[in-house]
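The complex is shown incomplete by one protein chain, all other protein chains being positioned as in the whole.
Moving on, here comes subunit A:
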Amino acid sequence: MSEVENSEVAVENDQKDYVEDGKNKLNVKCKFCGSKILDKKSAKYITLEKDLPLMQQDNNRKEGEIQNEQIKEFYHVENMYTFENIGFTHTVANCKYLSCADCDAGPVGFYDMDTKHSYVALSRIEHA
């Protein structure tokens, strides 16, 4: 499948640009308002396959339906107080979604209630 190959190439490119010593080389910011989410070198880069609800859901979707997309690259944050600014939603199915603390855009990632670890999707943030 060519799509998969493309995304793997993209992963390598991302790593080169943004990852150093397995961590985020640059500050992590909100794509929409620029609010600082993570300090540079504070989170581990990992690959993990996880479905996250789309940031903008189609208004014409069926009632109660949630549109997801699979995300493969995350920054792994073990301690929630590592975040500079972040919002946690109420719990849904043993996880809380992460949102921008200043403009509430999200989900930018998720928080696992069992492990108490957070995961920030690279594709939903900006590096600066």
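The rule is short, and it goes like this: a contact is a pair of C-beta atoms (placed from the backbone, for glycine too) under 8 Å apart; a residue touches a chain by one contact, two chains touch by 3 or more; residues count from 1.
We take it that contacts and distances are computed from a predicted model.
The unshown chain of the complex is recorded in UniProt as "Ras-related protein Rab-10", chosen from "Trm112p-domain-containing protein", "Ycf54", "Ras-related protein Rab-10" or "Anaphase-promoting complex subunit 2". Looking at subunit A, the residues touching the absent chain are 32-33, 36, 39, 42, 53-57, 66, 78-92, 96-97, 99, 101-107, 116.
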